[in-house]
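Shown here: the complex without one of its protein chains, the others still in place.
Read from first to last, the chains carry the letters A, B and C; within each, the first residue is number 1.
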Amino acid sequence: MTSIKKVGIMTGGGDCPGLNPVIRAVVRAGIRKHGWEIMGIEDAFQGLIDLDYCSPHGNRWLTEAHVSGILDRGGTILGTSNRSDPFKFAVTDPDGTRREADIFDQVLANYEALGLDALISIGGDGSMRIAQQCIERGMTNIVGVPKTIDNDLRCTDYTFGFNSAVQVATEAIDRLHDTACSHDRVIVVEVMGRDAGWIALHAGLAGGAHAILVPEIPYRIAPIVRKIRERRESGNPYSIIVVSEAARPQDGEQSTLGERELGAMQRFFGAAGRLAHRISEEIDLQIRHTVLGHIQRGGSPSAFDRILGTRFGEKAVELVSRGDFGKMVALRGTSVVGVPLAEAVDAQKLIVPDHDDLVQTARNIGIVFGDED
Amino acid sequence: MTSIKKVGIMTGGGDCPGLNPVIRAVVRAGIRKHGWEIMGIEDAFQGLIDLDYCSPHGNRWLTEAHVSGILDRGGTILGTSNRSDPFKFAVTDPDGTRREADIFDQVLANYEALGLDALISIGGDGSMRIAQQCIERGMTNIVGVPKTIDNDLRCTDYTFGFNSAVQVATEAIDRLHDTACSHDRVIVVEVMGRDAGWIALHAGLAGGAHAILVPEIPYRIAPIVRKIRERRESGNPYSIIVVSEAARPQDGEQSTLGERELGAMQRFFGAAGRLAHRISEEIDLQIRHTVLGHIQRGGSPSAFDRILGTRFGEKAVELVSRGDFGKMVALRGTSVVGVPLAEAVDAQKLIVPDHDDLVQTARNIGIVFGDED
Amino acid sequence: MTSIKKVGIMTGGGDCPGLNPVIRAVVRAGIRKHGWEIMGIEDAFQGLIDLDYCSPHGNRWLTEAHVSGILDRGGTILGTSNRSDPFKFAVTDPDGTRREADIFDQVLANYEALGLDALISIGGDGSMRIAQQCIERGMTNIVGVPKTIDNDLRCTDYTFGFNSAVQVATEAIDRLHDTACSHDRVIVVEVMGRDAGWIALHAGLAGGAHAILVPEIPYRIAPIVRKIRERRESGNPYSIIVVSEAARPQDGEQSTLGERELGAMQRFFGAAGRLAHRISEEIDLQIRHTVLGHIQRGGSPSAFDRILGTRFGEKAVELVSRGDFGKMVALRGTSVVGVPLAEAVDAQKLIVPDHDDLVQTARNIGIVFGDED
Partner (left out) sequence: MTSIKKVGIMTGGGDCPGLNPVIRAVVRAGIRKHGWEIMGIEDAFQGLIDLDYCSPHGNRWLTEAHVSGILDRGGTILGTSNRSDPFKFAVTDPDGTRREADIFDQVLANYEALGLDALISIGGDGSMRIAQQCIERGMTNIVGVPKTIDNDLRCTDYTFGFNSAVQVATEAIDRLHDTACSHDRVIVVEVMGRDAGWIALHAGLAGGAHAILVPEIPYRIAPIVRKIRERRESGNPYSIIVVSEAARPQDGEQSTLGERELGAMQRFFGAAGRLAHRISEEIDLQIRHTVLGHIQRGGSPSAFDRILGTRFGEKAVELVSRGDFGKMVALRGTSVVGVPLAEAVDAQKLIVPDHDDLVQTARNIGIVFGDED
């Protein structure tokens, strides 16, 4: 086991409520319990590529003063970067030919030049995969902390950021009920979720949606329209449909528009716009769509996410202190544990429609997913 | 002065936080203080056109039980309608020719058949204009209550709904700061305001925007880009731009896209999308845009709007009780008064750039409006 | 297995955000999936004692319309009662002697007279114990749904209501930071938790408290004062202390006041007032205390609690449908399961200081619990 003295911390991927609580916990536990120095590395691996990185974004040795007052702040004080492969770099050779160089060795050299003994990498599935890659290539002392509002990381019950995003989306849906009900409208609201429908499923349940469309369950228009009709006939002339940004219709669904036009509509207006158009082809009601967008990412983290972030940060420090590298911290029930990074990045966590309790619960209380007969 | 016994109340135009507090105050003050019967007319004038109007939307004599628990609820328990001219109706004559008939006489007959002595009409500038029209055509006993999140009604300092909409937009902008700052991004956020920029101006000021674009001040791209550059050079590599849905560029602004493509972009992505594209032509930064949409209309009214709605409703009852018809209730400083409807509907209240205190204040603290040299 | 046709549902104990989502899910799943009739029993067992129970509180066959629009509402549409033993009743015999009669037989008779085949009882540890008692005395077809903001029920990771209460308390603590920091004050804030310190522990962690005092860890004043001093000396002249309503000092702690006066102070000002006084004896700083009180119980349930309540309700329906009585629904990780009622009511779930992960995490980031050397 290495003797740890200096630990780097970085945040990668899309920002997410709860990043600052993790950073704060790492700094406080690292300094107080272990007497470490903690370096905040800026903009993910960018801060290990360009060491001149400077104000207002520059690598810093973090003190408790740096993390004072950040527990309730969204975003990340370390900045972040979305680069999917930080080690590929476009270079121009002396003879003028351009090629993609691998700069991992430079990153490793910089990491060593900074005197870092270990790295805590906070990020989504991309960041966890890069961390695993680093380990395989010799930068072994890494612990991962899973972050994503999408909740699509395996091996952990929840990632922080998800609870906050669901809360924001739910409050938005609450508002839409008022306006939909006053105007007897159908409102289609699109929430985030690149590949997984977790935000749509949870916010749809919490927000009292009448239909929830997720990428894992391709939809047909008929069951959705039937639901809207049933509601209208039973005296509820409005409906709320929550749709994941990646939701898509089943193959072969007919429309007065061709596939190409519908595709354009999806690009322009998102999944919500496409669906709203399709519904309008089938039923004579006022239909509106709205895309919640980036407000789901920001804002003060919920109490749940502040606690989860704090626990994850403190656990990461413990794993580093025990030399238990190559692990990702994870929530299991009420416990926070370490799981092998390799296992966590093996595949995304998606909704398994036939086995997911929440989907069954939703169906049993009358929510439609669009695959009904 | 007519002896008043039965009073109708209706809500028209887009829904708006604060409608229910008005209805509640009218019912409580009308019944308790004057012993009136108050009829809730459904879906604006629709409820006076089709008297069979029924559950869950149907004209009802409202008791205090009907308005219990609605003070903190968005939307309107009476339903609403957006029809710009409720008295024009498409009819088919016996010989098959189709024409537009005027059904005002039928509305007046129904109003009298219901035994109503007066009408309290809650709505925006459209509804106030219709109210004025009714008066001129002989349905004289009307008092108006101004409602619009856009705040574009003259003769009143504020309409209810505006404060709530600004608060919702401000909280959304707060969230966007977190994500913009973490990613060094420019975020363009579009808020409501059909013709007037009041929501953008207020939410921009409250949300700490760096540029605010309103329909009353056509913008050029250069000052906006200069602002973004200045911020980046002084160590703030992110910017927040608040744009009103109706904001538009000055004539003759150049783009790599033709006017037609930019027009399409505005239709598809709104004012925010168009602007985001233009900025991306000028500066190499990550740019995102988001459209807040209908969440600005719904939700529990703010304390300010609940109080204003309650005061407006109670004042409307007082005006009716005094036979002071043809008036609209209005906020002037800390007082609620009655003003002539005719005066209120004469023109919209727009921002007058050179004379508006808030615009000057915003300029003086460094906010850009896009018309700077 | 009994053939189920009519199912009663009741809510007992202190109200709690999430009760309405449970009721809604039971009604919707019971009617839609099983075609049951669902009777809403008012004010817990009171509705089975007095069958004339009537408006606005009266037993009703619940339709979907009854549970429409209640998902986001705090409290319970069924009313509740805090009676610890609903079956003991004071009666006066013909000869004038007063005695306590057992009225369980009457309750059972009424239950049967209503034609109920099963009962879903939603409540805290008291309600679960009464449910267990009913089963033992022959009213066997009962399923329990655990509810308490205190989170002190065994066999379930969390009860609904807890997440909402922690969120409300956390937001209140956020506010207190502003005022404490501006005035260089110590603020002691008291949160709910009759026997267990879960709310204090979670809200303290999420709210960035500097000390957290819970009933499971009797405190001494010295470590708390030392923490306040350390903070002041390191340039943070303010501190936030979160104290559970049931927190108490270790035996033998000295004060200038006698034990009797301190006891009076606890009664009058709560745990927060008593502690604030003790701190003021030791350190010359402005100290304020505040008791959050009932605002922790009410308000719209968080998304988390709406989902948990919905899942619990739907699971209770499933258990009833399978004749799986004598169970309580429970959250285990991401699953909702049934556990034996007898096991759940065996003992309260309290913080076990030496084995609780959250306590260790809190200590490791520098939070004081008052038992430090």
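Heads up, the rule we're going with is that a residue touches a chain if its C-beta (ideal position, glycine included) is under 8 Å from a C-beta of that chain, and two chains touch if they have at least 3 such contacts.
Quick caveat, the model's predicted, so the values are computed rather than measured.
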| item | value |
| --- | --- |
| Chains still shown that are in contact with the chain withheld from the display | B, C |
| Sole contact to the chain not displayed, among C:Gly79, C:Gly126, C:Pro215 or C:Gly313 | C:Gly79 |
| Contact residue for the chain not shown (choose from B:Lys5, B:Lys88 or B:Arg332) | B:Arg332 |
| Residue, one of C:Ala222, C:Ile295 or C:Ala347, that touches the chain absent here | C:Ile295 |
| Residue of B:Ala203, B:Leu275, B:Val291 or B:Met328 touching the missing chain in the full complex | B:Ala203 |
| For chain C, the residues touching the chain missing from this view | 11, 14-15, 17, 19, 55-57, 73-76, 79-80, 82, 168, 171-172, 174-179, 181-184, 187, 235-237, 268-269, 288, 290-295, 297-299 |
| Missing-chain contacts mapped onto chain B | 24-25, 28-29, 32-33, 64-65, 68-69, 71-72, 157-158, 163, 166-167, 169-170, 174, 177, 202-203, 205-208, 234-236, 300, 302-304, 306-307, 310-311, 314-315, 317-318, 332-336, 357-358, 361, 364-366 |
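Everything below uses one rule, namely that only the chains that are shown with their structure count from here on.
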| item | value |
| --- | --- |
| Chain A and chain B, separation of their C-alpha mean positions in angstrom | 35 |
| Averaged-CA centre spacing for the pair chain C and chain B, given as whole angstrom | 42 |
| Intercentroid distance (Cα basis), chain C paired with chain A, Å | 32 |
| Touching two or more other chains - residue numbers and ranges from chain A | 174, 177, 235-236 |
